Structures are given as structure tokens and as C-alpha cells.
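Every protein chain of the complex appears in place save one, which is left out.
Labels for the chains are A and B, by order of writing; each one numbers its residues from 1.
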Amino acid sequence: MQYNVPSMRIKIPTTKHREVLDITERLNDLARAQNFCEGLCHLFILHTTAAVTTADLDPGTDLDMIDAFTGMIPHRRYRHPHNPAHVGDHILSSLIGTSLTVPIVNGRLLLGAWQRVVLIELAGPREREMEVRFAS
Amino acid sequence: MQYNVPSMRIKIPTTKHREVLDITERLNDLARAQNFCEGLCHLFILHTTAAVTTADLDPGTDLDMIDAFTGMIPHRRYRHPHNPAHVGDHILSSLIGTSLTVPIVNGRLLLGAWQRVVLIELAGPREREMEVRFAS
Partner (left out) sequence: MQYNVPSMRIKIPTTKHREVLDITERLNDLARAQNFCEGLCHLFILHTTAAVTTADLDPGTDLDMIDAFTGMIPHRRYRHPHNPAHVGDHILSSLIGTSLTVPIVNGRLLLGAWQRVVLIELAGPREREMEVRFAS
């Protein structure tokens, strides 16, 4: 077994309680810095109250997403001992997901016309950490 | 770094506003055409109003899925400037997900007895594009 690329950890500061952050150009910069041209970009976020996915980011759509995700969580009497108010954050992280794999072509993420790679902050503001692996 | 396999783009025409399309055999055909036997199949859909996942497709379950996904999106006054009616489509795409990794064994996708790989169309009919990467 041969290990192809160094592991990379990026730190992403968030500024609101809940927000959708476009991290596409951060990742493109990382691919360029690694001189990585063709393959796959594997993302993994090291948290239980944040998520990673792709999204449309027409103005206001980030706030629409936060509203919709918040509204989807049923109001229940939750058990979570640390802070029951965090239960919705944890559930959305598990549901939206913490890993994402995106193709790389010509040194950039291959995305649809309106598609962006986003970090979804569910319990900020905090500094979030994401592991990035380029694999060819 | 060595690039193992060519990138492949497939086009998938959809025929309804919302539908669940079984793409398993399309992917098996692609593995056969590439003479690809063992490894992983990475899928990525290049859109913000479609998704890729696995599903049970007993007759009628595709329509059940569409009903349930549609019913999960809260009714809010959304901001999206292009077309607020699209907000639910975008949110479901981000939530269900746009990347999927499936093992390949003996030249075919490794799936459970009733499990199929599906494209979920949320704002069709359109021609959708999916990037397919086989990695060993």
C-alpha cells in the first residue's frame, strides 16, 4: 500500500449561530497549492454540529436553507444531557452528512453551473476543522 | 501521483417534475465497458436540484419517496430571487446529497438484495449530468 498525498487540515472560522459558508475557492486554492490536477477531493468535517454538502447559493438561498433545516426538526422533549437545545444541531449534522467526495478536473473542483461546496454551521460561531484528501 | 482511470460523464434524461430513476444498470454497463472489476465507483451529480442515493424500488415506493420528501420541506416565505418555488428542490438536493460511493465486485455494483442506485429528480424534466469515477 502506497500513500499518495499528504493529509491536509483546513480551519474555517464561522461568524453566526447557523450559516451556510461557500468553501469552493478555499478548496480550489488548496488543489493549486498541491499542484493536484485530476482525481477526487474527499472532504470530512471533524464535528457533530456542522455538515458539508453542495448547494445553490443564489442570494438569500443560504438563509432559506437554514430556515428550512431548522423547521424540519420536530419539537420534542429531548434527552441530550449537555444541552437539549443542541439536539437539532446534532441531528442535522448526521442527516446532511459530514463527508463529501467531489471530482477534480484541470486542477479545480468539477461542479455544476450553480453548484458550490458548502460548510453548514449549525452551532456557531466557532472555528471548524475539515480534513481534505486529494486522491488520484 | 498517478491517474488511474479516465473521467466519465453520463447524461440521464428525466421525464417528470419529480421522480426517482434507477441508474444501476447504466453504471454496471459502464463498469463492463471500462473492463473495471474491483474497487469503488464514485458518483457526483452536477446539479443543485437533483440528488443521488440508494433506495428500495418496490412498485410505488418511488412515488412514496417523492411524496415524503415534498412533505418534509416546511412552508415558509423563502427569499430565493430566481424562483422561490425552487427552494424546496435546492434544499432536498443538499440534504439527500450529490455524491455517493459504491463498491464494485466482479465488475458490478455491490448492492443489497433490494438496493438500487437512484438519481432523484427534483425539478425536471431535464437532461442531468453525472460524473462517474472508478477507482481501484
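What we mean here is this: a contact is a pair of C-beta atoms (placed from the backbone, for glycine too) under 8 Å apart; a residue touches a chain by one contact, two chains touch by 3 or more.
Because the structure is predicted, anything quoted here is derived from the model rather than measured.
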Completion exercise
Considering the complete complex, of B:T15, B:N83 or B:S136, the missing chain is touched by B:S136
Fill in the blank from the handout: Touching the unshown chain, chain B contributes residues 4-5, 36, 38-40, 53-56, 58-61, 63-65, 67-69, 71-72, 95-97, 100-103, 105, 110-112, 114-115, 118, 135-136
Exercise for the section: Determine and list the chain A residues touching the chain excluded from the picture. Expected result: 1-4, 7, 42, 44-49, 72-74, 76, 78-82, 86-88, 90-91, 93-95, 97-99, 101, 129, 131, 133, 135
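FYI, only the chains that are shown with their structure count from here on.
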Fill in the blank from the handout: Chain centres from averaged Cα atoms put chain A and chain B apart, in whole Å, by 19
